[in-house]
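Below are the structure tokens for one structure; questions will follow.
All protein chains but one are shown at their positions in the complex.
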Amino acid sequence: MDFSISDEQQQLRDAVRRFCDGEYPLERRGQRVTADRRSKRWGMMAELGLTGLTVSEACGGSAQGMVEQMGVLEELGRALSPEPYLSTAVISASLIQALGTAKQQDQWLAPIAMGQLRVALALDEPQARYAYQGAGMACHLTREGEGYRLSGEKSLVLDGPDADAFVVAAQHEGILQLLVVPANAAGLTRIAGTTLDAREIATLRFDEVAISADSLLAEGEAAERALQAVRDRASAALCAESVGAMTELVEQTREFLKVRQQFGKPLGRFQALQHRLVDMVIALEQSRSMSAVAAMAVDEAESARRTRLVAAARVTVGKAARLIAKEAIQMHGAMGMTDECQIGHYVKRLMVAERLFGDISYQLETFEKSTAAAA
Amino acid sequence: MDFSISDEQQQLRDAVRRFCDGEYPLERRGQRVTADRRSKRWGMMAELGLTGLTVSEACGGSAQGMVEQMGVLEELGRALSPEPYLSTAVISASLIQALGTAKQQDQWLAPIAMGQLRVALALDEPQARYAYQGAGMACHLTREGEGYRLSGEKSLVLDGPDADAFVVAAQHEGILQLLVVPANAAGLTRIAGTTLDAREIATLRFDEVAISADSLLAEGEAAERALQAVRDRASAALCAESVGAMTELVEQTREFLKVRQQFGKPLGRFQALQHRLVDMVIALEQSRSMSAVAAMAVDEAESARRTRLVAAARVTVGKAARLIAKEAIQMHGAMGMTDECQIGHYVKRLMVAERLFGDISYQLETFEKSTAAAA
Amino acid sequence: MRLEFTPEEEAFRQEVRAFVEAELDPAIKAKVERGLRLEKADYVAWYTKLYEKGWITPGWPEDHGGPGWTPIQKYLFDEETLLGGAPRIIASGINMLGPVLIAFGTPEQKEKYLPAIRRSESWWAQGFSEPGAGSDLASMRTTAVREGNHYIVNGHKIWTSYAHFCDKLFCLVKTDKDAKPQEGISFLLMDLGTPGIEVRPIKLYEGGNDLNEVFLDNVRVPVENLVGEENKGWTYAKYLLGHERTGIAGIGASKQQLLRVKRLLAEQGLAADLHIQRRVTELEIELLALEATGLRILGENQIFSAPGAEASMLKVRGTELRQAIFELLYEVAGPAAIPFSEEAMFLEGEDPLIGDDERASLAANYLDSRKLSIYGGTNEVQRNVTAQMLLRG
Partner (left out) sequence: MRLEFTPEEEAFRQEVRAFVEAELDPAIKAKVERGLRLEKADYVAWYTKLYEKGWITPGWPEDHGGPGWTPIQKYLFDEETLLGGAPRIIASGINMLGPVLIAFGTPEQKEKYLPAIRRSESWWAQGFSEPGAGSDLASMRTTAVREGNHYIVNGHKIWTSYAHFCDKLFCLVKTDKDAKPQEGISFLLMDLGTPGIEVRPIKLYEGGNDLNEVFLDNVRVPVENLVGEENKGWTYAKYLLGHERTGIAGIGASKQQLLRVKRLLAEQGLAADLHIQRRVTELEIELLALEATGLRILGENQIFSAPGAEASMLKVRGTELRQAIFELLYEVAGPAAIPFSEEAMFLEGEDPLIGDDERASLAANYLDSRKLSIYGGTNEVQRNVTAQMLLRG
């Protein structure tokens, strides 16, 4: 086991940090941005090569692993970037890369790498609480001629409002199917909304949407395996993103304790706060370590071990995020609860990250199941 | 709901405190004492009227409720009294009082009130973890003529080595039976040992012990109900005893923080310790309140509500005891871990109290079951 | 000691319960039970019902319109109204200023202000905190300089709850700049319409705007608006802060939110989840213990480890428990707590993506609950105060 960070990783992270420092001024982080601005920034991220990090070189990408992307995600989290890096560059790109035919890869991955296409994952369904098994899905395909019709509803589609296409999970006669559906398909209605942390989210309604056979990416066992893998990948990405956000929360709290005076001395001189700050830092460092473990597991480990380690990382990060968020607010006092203060925006980002692809309870159960499976 | 303490309650508590201050010098608390001394002290407690508090006036007692005994138990806990007040005066006396015939009451209760008889409860069995249902017991009766034979093993008999008789729980054809067995019965072997907190405990082996029909106190439903009631009563008593011990732990820790110097100032000037001391005190005060609720519930409430409130008190007290014990040790540093320091003896008393009649997990389950039963 | 309330107390409880059931507007009740935003009109509607019943100021003496209840009755009233979904009494005039005026005000002040407070005609804002001072009230910098029959007030108050609902302000000001902290402070009453006063709402992170800043720029306050003696304001402020004792632990509110947890668990099909059930159990037990402690404080001949600090301890545990309940509610929401818009905080929310899904409000409720350990003297300050009582001598 080796946690050394290579020079290449460091350089990539530094480049992203420069981008973030320029593009996301501290005082505007966490505020909603216009669709135009989101679109423009996505293009800038493509120029930096970020949108193609998961994409093969054949399709114009650089075929990096999660370990390489960890620093990218930490920086994006630290800057509260609302761009669809997770949904498009991590989740959708990796699914199409892993499952797509050469034709599908050409069709979808090349434009993703060039920043011309944003693709979101449509997985969750209303009323289903982290239920990811194909058989239970309400979204379903019915045969029609050579192709299919897709009907049903998908919820919590992160970055859905801006997406040009969706990777959709549905069932056909109880068998899981993964397919790509363009956002402008006839019969697809998109209801846009916002997340707690002012990002874009959508509910999709499919009403007999025509699906050609060559839109299918995978089915059955292969689809279930790919879905588990991409959820682990997304979870590792969420860990890295959360570590970035927590780093900033701890840093801002530490600075506040140094400068804020109460009862005639800096807050940082109060031992009770000192000890709690140390516990925040320990939680952050444990999260940083487990985020790296999750990234390495995604790149290296066979499935049961990968899922187990990623779940452990999500639990570690999720608990740390709760602790750090609460303490950062408490130590900032009422100021920490204002919209003007950055603290709240970071807290909300962490709250959303905790809930994507399974909250702490779900991850604990996943850890137990995958431990039993590995035994 | 009224928590006011009457003058009579206060006077009884004061009398016990005077007895304890004289009989249990601080530096000898928690040390094992000889059988002679135990015997002598029991006589002194009888003279104070303590051994007959549960006993009816007809049998020479004063027929007090748990509310009246609460202060007595707190003081005995505060002084780490190793006398069999719980096993004889609370548990056995109340069972015989509630279930015995007039003849049985005369036979057993009058000598208990006079301090001439110590009776222990033989309920637990080896391998059974807080399993109190009659049907599951290994100790069993078999018919023989007008009477029975008793065989089997009972463990964790608190104060068993000094007992003159035992209230024994056993089954007869799957039906719970409660009976009184003299300690000198033929076929009864007593294996003496000590508890973690240097009190007396025994394992009993019954080998075809002859039981006459008039030794039986109750059977079936009535016995199950009485056993539940006496476990609740014992639990309320353990709460009071633990509150006494915790009061002393908090008091000693508070004094230590005032006088002990580190890095040039009293420990009590360190804010991190101050805040933790406050949490100890809050836990203690919550325990004191719930201990009173448990006592009132034993005296007043119907069974499901009584069991629910007593279990809640046990959970509150159990968690408080863990917290207060850990913090008292930590704040005293290595000194708190020595046999010479009083802290450890109080901690051990609390550890044993937590385990008698069900630990925290067991009490949580009991609370859930009795909540469901009441709903 | 007695586990049961007396028959008279039980009858009183039933009377309050029946009153709430009969008189509380169902729309207001729905907002309270679902943690949604209340308008001023909602509060006024309920307070007016209480006023008409003679129950609006349980904490005031009878000769000033209090109902003359025992502490247990006050406790039962708090519990039953909150459990029944009624709005809390947030009006500072009722909770804070009233008792101070009754104790220290002139006959003219009492006559002028108290009846309007009881009728909810006049709402008072509290001007204590200042930027940079936080819990350290004594280091305030707002000044009042006597000029003939007026004080000229200059300064900046912050974290003023519900000032946008209010027409009046009671305020701590420094009248002797050279005095030590906690001395030289006076307690002034003002009309928020006085020239030079500006109220600015503070937007909070969960979308709420209950808090405000109050800017005071050469505000002329008539000297008859001084409460008690000049430079003795700290005494009155301490009286005010120490006055509210029942209710500080928030038992009724916690019970109401625990009912909400159970309702949502049932609605979400999570009632059989043993892990979440166990957390409910642990919180229920903590609530029982807190309630017992709150009631024990009312009993006679009690033993306490830190006499005088009971209110601080109840505040600390009460707020931590309420926060734990809100955290559990937020967990019950699961992924449904991801989408949010401010519309979700209104009963007739119009957000098309969220619709009427109650769970979307739970993240905001959780965020809002973080204030409980900050306002009214942070829990750190409460622990400091308690430790001082424990360790002195």
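Per-chain residue numbering starts at 1, and chain names A, B and C are given in the order in which the chains are listed.
We adopt the following convention: a residue touches a chain if its C-beta (ideal position, glycine included) is under 8 Å from a C-beta of that chain, and two chains touch if they have at least 3 such contacts.
Computed from a predicted model, the values in this text were never measured in an experiment.
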{"item": "Touching partners, among the displayed chains, of the absent chain", "value": "A, B, C"}
{"item": "Selected residue (touches chain absent from view) among A:277, A:329 or A:352", "value": "A:277"}
{"item": "Of A:56, A:104, A:261 or A:289, the one touching the omitted chain in the full complex", "value": "A:289"}
{"item": "Absent-chain contact - pick from B:36, B:302 or B:339", "value": "B:339"}
{"item": "Option touching the unshown chain, where A:97, A:262 or A:316 are the choices", "value": "A:316"}
{"item": "Interface with the undisplayed chain - residues on chain B", "value": "124, 129-130, 156, 191-196, 201-203, 261-264, 270, 272-273, 322, 326, 329-330, 333-334, 337-341, 343-345, 347-348, 351-352, 355-356, 359-361, 364"}
{"item": "Residues belonging to chain C that touch the chain removed from view", "value": "274-275, 278"}
{"item": "Where the unshown chain meets chain A, residue by residue", "value": "1-7, 9-10, 67, 247, 250, 254, 257-258, 268, 271, 274-275, 277-279, 281-282, 284-290, 292-293, 295-297, 299-301, 309, 312, 315-316, 364, 367-368, 371"}
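As a working rule, only the chains that are shown with their structure count from here on.
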{"item": "Chain located farthest away, centre of chain A as origin (C-alpha)", "value": "B"}
{"item": "Centroid spacing, where centroids are CA-atom means, of chain B and chain C in whole angstrom", "value": "43"}
{"item": "Intercentroid distance (Cα basis), chain C paired with chain A, Å", "value": "39"}
{"item": "Separation of chain A from chain B, taking each centre as the mean of its C-alpha atoms, in whole Å", "value": "55"}
{"item": "Shared-contact residues (touching 2 or more other chains) in chain A", "value": "270, 272"}
{"item": "Residue list for chain C, restricted to those that touch at least two other chains", "value": "380, 383"}
